[in-house]
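Before we start, here is the structure in question, set down as structure tokens.
Right after this comes chain A.
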Amino acid sequence: MSSESLILFFIVGVFLVGGAIVFSTFVPPSSVNPNKSDTYECGIPTKGLSWLQFNVGYYLFAILFLIFDVETVFIFPWAVVMKQLGMVAFIEILIFFVILGLGLLYAWKKHALIWE
Partner candidate 1 sequence: MRLEDFLLMRHELLLTLIAIIILIAEIFTDDFKKQGIRPLSIILMAIVTIVGFLPAPTGTLFGGMYQATDMRLMMKNILNIGALIVFIQSASWLKSDDNQNKVSEFFLLLISTLIGMNFMISSGDFLMFYLGLELATIPIAALAAYDRYSNKSSEAGIKLILISALSSGILLYGISMIYGTVGSVYFDKVSVAYGATPLQIMSFIFFFTGMAFKISIVPFHLWTADVYEGAPVNVTSYLSVVSKGAAVFIFSIMLVTVFQNIAAMWKDVMWITAAITMTLGNLFAMRQNNLKRFLAFSSISQAGFIMLGIIGGSELGMAAVVYYILVYIFSNLGAFGVIAAISNASGGKENMSDYDGLYKTNPALSLTLTLALFSLAGIPPVAGFFGKFFLFTAVAEKGYWWLLTIAVLNTIISLYYYLLPVKAMFINKAETSIAYFKSDGWTKVGLIICVAGMVIVGFASVIFEYIRTLSFGL
Partner candidate 2 sequence: MDFLSLFVIVPFLTVVGIVFCKDFKQVRLTAAIGMTIQLGLAVALIFMYLAERKAGNMAEMLFMADYVWFPSLNIRYAIGVDGISVAMIGLTAVVVITGILASWEVQHLSREFFISLILLATGVFGFFITIDLFSMFLFYELAVIPMYLLIGLWGTGPKEYSAMKLTLMLMGGSALLLVGIFGLYFNSNPDGGQLTFHILEISKVHIDPMAQRFFFPFTFVGFGVLGAMFPLHTWSPDGHSSAPTAVSMLHAGVLMKLGGYGCFRVAIFLMPDAAHELGWIFLILTTISVVYGAFGAIQQKDLKYINAYSSVSHCGLVLFAILMMNKTSMNGAILQMISHGLMTALFFALIGMIYGRTHTRLINEMGGLMKIIPFLGVVYVIAGLASLGLPGLSGFVAEMTIFIGSFQHTDTFHRVCTIVATSSIVITAVYILRVVGILLMGPIKNKEFENLGDAKWFERLSLGTLVVVIASIGLAPLWLSNMINDSLVPIIEKLTMNL
């Protein structure tokens, strides 16, 4: 595909999407009232500020999970070529594990593993 057609695609895309938005503002009947501009049009009105503190525990677990998830991704290809690469690869993955282990220790020390 040549670059001209890509640019054409880009321009057409912009016009289609933009055109749809512009079009939709003109065509439908509009009714404006204060309820419409609420965050939720139904249900109870919101109270207080949106600067709320919420439990970050979920995120901590998600991040810890992610780390070890990525670790497996990393270990699979290593395991495939381990025999050819030999000792160097072994040491390298060991260093990797140690750093990761330190991270886990850090999380442990910071009480990230306790659900509060």
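By definition in this document, a contact is a pair of C-beta atoms (placed from the backbone, for glycine too) under 8 Å apart; a residue touches a chain by one contact, two chains touch by 3 or more; residues count from 1.
The candidates came about this way: all candidates are chains of the complex that A comes from, given by their letters.
Worth saying up front: this structure is predicted, and the values here are computed from it rather than measured.
Note on chain A: across 1 or 2, the candidate touching it in the complex is 1; the others do not touch it there. Chain A contributes residues 3-4, 6-7, 51, 88, 99, 102-103, 105-106, 109 to its touches with candidate 1 in the complex.
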